[in-house]
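One protein chain omitted, others in place.
Right, chain A next:
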Amino acid sequence: NIDPEALLPKLPSPDELRPFPTVCSVLFKGHKGGVRSVAIDPSGLFLASGGDDGAVMIWELRSGRQLYTVNIADEPVNVVKWRPSKDTMVLSAAAGEAIYLLAPFSIMSPEVENLSREVLDAGWGYAATSSTNGTSSVQKEPAAKWSRPESKLLDQGVLVKISVRAPVKAIDWHRRGDYFSTVSPKGQSSAVAIHTLSKHLTQLPFRRLKGLAQTAQFHPSKPIFFVATQHTIRSYDLSRQELIKILQPGARWISSFDVHPGGDNLIVGSYDRRLLWHDLDLSTRPYKTLRYHKKAIRAVKYHHGGLPLFADASDDGTVQIFHGKVVEDMMENATIVPLKVLKGHKVTDKSLGVFDVDWHPREPWCVSAGADGTCRLWC
């Protein structure tokens, strides 16, 4: 009689896998209503948040000090994402059918402010001089309208407003900071848009997408783009404009995914409570399925600063931290160990818990955004 457990490779204990976040260090209170999205800036010093109150806030991460607030819309800010650049300080935020590009100049030096303004303003007039978008002229109306926001917003550093056709739920920046993608699940043929900042240009490369788009992401190093619909994740070669692979996580409704910084692995979160790990070298099916949450998973995120960590956020009010070590050897699989359940966010009357999670660019710290109106830094 052999215990089947004994045949399994022994997992390291969490204690051997430090450092990882274990306690709430800072509570960020200021939003009225739930916080939908959080993002730590590339320097690791600032936290941006977007809430149901239509506000975008910026906080000093370690002190919890509120540094900047702008009431950007009369509807929820669904997503905030920093432009990946250390020379500029540019935040993108989406509320309703608009994407806003902000340079919160009250918290930056004149030098960074000038560079940030330049990068945001360089594309004005491009659309007018090049008349069409370069491709076919069948398009009746432009995919998006780039405009100056009202002066009240301009005064606070909100320098660009991009109006699209359907509410935006996801933003992802290409690593070089000139392109960013947005996803509007109800946008049908315009659900996935790719925007070029230097040209103030919006393109719709995925006009015949099968299924409702949920979210999308650029590959961390190759010209590959991933698009998640409710059931599948497709990867596309951007230079050849062709489909590479269709991943089948087996989830009923995908909420989120993240590509490992190495580029060969991917985690998926689903509203049906599953966290799935895909090894892109192995199969189109998940390598591992983790069911640790009692409610929907809304966000998943790898640590992108060299630590073998990933996290997910759930409507059960918890953030869970995992060790996920990717090995260089193609034949060896990733080691996955659950490390910590971070509790603190309150679940609301509407059964909403944690909406979003993001990692610090270097440290073993993560932040979460809660339906309870708070953001939390976990160290």
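In this text, a residue touches a chain if its C-beta (ideal position, glycine included) is under 8 Å from a C-beta of that chain, and two chains touch if they have at least 3 such contacts; residues count from 1.
Basically, contacts and distances are computed from a predicted model.
Trainee: Could you tell me which of "tRNA splicing endonuclease subunit", "CDC20/Fizzy WD40 domain-containing protein", "Ribosome biogenesis protein YTM1" or "Chromosome 1 open reading frame 50" is the UniProt name of the chain missing from the displayed complex?
Mentor: "Ribosome biogenesis protein YTM1"
Trainee: Tell me which of A:P14, A:G44, A:P205 or A:P338 is the one touching the absent chain.
Mentor: Among A:P14, A:G44, A:P205 or A:P338, only A:G44 touches the chain that is not shown.
Trainee: Touching the hidden chain in the complete assembly: which of A:E97, A:E113 or A:D316 does that?
Mentor: A:E113
Trainee: Since one chain has been left out of the picture, which residues of chain A touch it in the full complex?
Mentor: Residues of chain A in contact with the hidden chain: 19, 23-27, 29, 43-45, 62-65, 67, 105-107, 109-114, 155, 344, 362-363, 365, 376-377, 379.
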